[in-house]
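With one protein chain removed, the remaining protein chains of the complex are shown where they sit.
Let's look at subunit A:
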Amino acid sequence: MSGFGGFVLRRTLGTVITLFAISVIVYVVFYATPGNVAQITCGPRCSPAQVHQVAEQLRLGDPLYVRYGHFLQGLLTGQDYSTGTSVQHCPAPCLGLSYQTDQQVMRLILTKLPVSLSLVFGAMAVWLVLGVGTGVLSAWRRGRLSERVLTGLTLAGQATPVFVIGLILMIVVCGQLELLPFPQYVNLSDDPEQWAWNLVLPWLSLALVEAAAFARLTRSSMLETLAEDHIRTFRAYGVGERSVIGRHAVRGALAPIIALNANTFGSAVGGAVLTETLFGLPGIGQELVHAVNVVDLPVVVGMVLVIGFFVVIANAVADVLYAVADRRVVLA
């Protein structure tokens, strides 16, 4: 067990280092670019006096590492922002201030986060059930017509971009068949039923593309497991096909599925940007696209950092789960 504890500790340390490195990269890329950083940060409608104030706030006169240190300090302990007439305090995980809207970036993100989390985690449930289910089914029915149909569907799902699936679903389900109204986000705490109904299409559009990869992976790792000696032994002892597939072969596919789920989380976050924009869900992704279009630099940087944080944490959690599913990893 000490081996496992050591593994978790090493992995946690690695995660902290990665997070630190990402914050450095993001800071350097966005705040050390050639051009007038203060002007870009402040926005196009800023007066020279305001630009001067922003330059002071960002410590632009100081060398890069001092500026980064200041930024990191704000992130860890909070910071005070002077907006000309008053001073605004930005508490601990402070990602700065949007000078275009005079809003604290962290507060903005926190209001948008529930929407994005509802979308991504709901979709994750859908792609796991749909993808792994399809994979198990096609490994079980291998060589038959149903397997070919499933393989074809999987390939088609993989080849269709998220926003095309979403567009078509929206037009067919909401526009033509009028089965559902055009999605409008409702808070989970306000009305759980409406929350779910309005998210059905976004969940499906985001999940269908990702499910394809799970179906292929599940199918191939199950077939690999089914070819192994111990499965032959089970069969020779008369263990039923249902139990061989459902209990033993699925277990062999578990570790790779966990690893893929972490990767998929990263790409699903990108897909969420598209889904939110398409369906008009007021989440982080939609806000990010807006911030990119109006070049609201503090918001862009803050969102990239928060999303990067989630993706890195998801990867670390997956690594630990992977080790639980397959103990050989710990020894490596």
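Worth a mention:
Assume a contact is a pair of C-beta atoms (placed from the backbone, for glycine too) under 8 Å apart; a residue touches a chain by one contact, two chains touch by 3 or more; residues count from 1.
Quick note on the criterion: contacts and distances are computed from a predicted model.
Going by its UniProt record, the hidden chain of the complex is named "ABC transporter" among "Branched-chain amino acid transport system substrate-binding protein", "NADH-quinone oxidoreductase subunit M", "Predicted small integral membrane protein" or "ABC transporter". Note that of A:Ala38, A:Val51, A:Leu75 or A:Val162, the residue touching the chain absent from this view is A:Val162.
In the complete complex, the hidden chain is touched by one of A:Ala38, A:Val54, A:Ile109 or A:Met170, namely A:Met170. Although one chain is not shown, part of subunit A still touches it, namely residues 17-18, 21-22, 25, 29-30, 33, 35, 40, 142-143, 147, 155-156, 158-164, 167-168, 170-171, 175, 219-220, 223-224, 226-229, 232, 259, 266-267, 269-271, 273-274, 277-278, 288-289, 291-293, 295, 297, 300-301, 303-304, 307-308, 311-312, 315, 319, 322-323, 329, 332.
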